[in-house]
Structure formats: structure tokens, C-alpha cells
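Here is the structure we will look at.
With one protein chain held back, the other chains of the complex are shown just where they sit.
And then chain A:
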Amino acid sequence: MVEWTDFERATIADIFSKMEYEVIGPAALSRCLVVYPWTQRYFGNFGNLYNAAAIIGNPLVAKHGTTILHGLDRAVKNMDNIKSEYAELSVLHSEKLHVDPDNFKLLSDCLTIVVSAKLGKEFNGEVQAAFQKFLAVVVNSLGRQYH
């Protein structure tokens, strides 16, 4: 069972309450595809991913980025039970999507960097720690059902 301090709960709630999903989601996913190009392996049917500009301008990437970011909502709403919240999604990513769970960490690093750029001064060390802890728990839960 993950222990959350009041500060951590408040920080996560705050960040997501003002999250611009349609901006941050696409930015995080496209950044991941650019910085870690091997992650493109999962998006063979997304069309043009031939260079950074194409990736960043790709509407399918943008749409999927938004979807993924909204996927975090269930964890935000139920921070005390993230593991069970993601059991089904974990099975999906393992058995149907065949995503190497290492990719979850890569995407969460990109998301951290995008949020850092967006929030500026507000994203101080303590906030970064809370955000990364939250993402680490989600990442762990998503990898849980792999076998």
C-alpha cells in the first residue's frame, strides 16, 4: 500500500485539476517518439513518423497522447488503490498490445519534462518528487500483470 503525504495528494490533485490534456498529452507522446525513436515500434499504423516535425504534427499521435494522459485520471481519482485500478489496463498492455513495460518509464520521463516546461517555477523540487512518485506508482501498476 503506497503512503501519500498530504502535500503529495494536494500536489497531484492540483496539477491534474488544471491539466491541458490536449496540449500536454500530445507534447509528451510526440516527445517520447522523438527522443526514444524505438518507441515508434508500437505505432506502425500511425502514418508519417519519419522525422521530428512529422511526429509533432501527426494528428494520430496527438489524439493518442490525449487518450494516454486521460488514462492517468483514474489514478488521480483513486490514489489509494492505483494497483487495482490498472489491473485490467496492465493485462491489455501485456497480452494485447505487447508493450515492453520499460516504455512506460520513458513516457513518464517525457511527461515530467513537458509538465516541468509548462509549470515553470511552480514545478519545484518537492513538486517534481511528488509527480515522479505518482508516475512511478502508475508505471509499476501497469507492469504488474505481465508474466
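In this section, a residue touches a chain if its C-beta (ideal position, glycine included) is under 8 Å from a C-beta of that chain, and two chains touch if they have at least 3 such contacts; residues count from 1.
One rule holds in what follows: contacts and distances are computed from a predicted model.
**Q** Among "GOG7B protein", "A-type voltage-gated potassium channel KCND1", "Neuroguidin" or "Globin domain-containing protein", find the name that the UniProt record gives to the complex chain excluded from display.
**A** The correct option from "GOG7B protein", "A-type voltage-gated potassium channel KCND1", "Neuroguidin" or "Globin domain-containing protein" is "Globin domain-containing protein", the UniProt name of the unshown chain.
**Q** Per the definition of touch given earlier, which of A:81, A:112 or A:140 contacts the omitted chain?
**A** Candidates A:81, A:112 or A:140; residue touching the omitted chain: A:112.
**Q** Which of A:23, A:56, A:91 or A:137 touches the chain that is not shown?
**A** Candidates A:23, A:56, A:91 or A:137; residue touching the omitted chain: A:56.
**Q** With the missing chain put back, which residues of chain A would touch it? List them for me.
**A** 30-31, 34-35, 37, 40-41, 44-45, 49-50, 52, 55-56, 109, 112-114, 116-121, 123, 125-126, 128-129, 132
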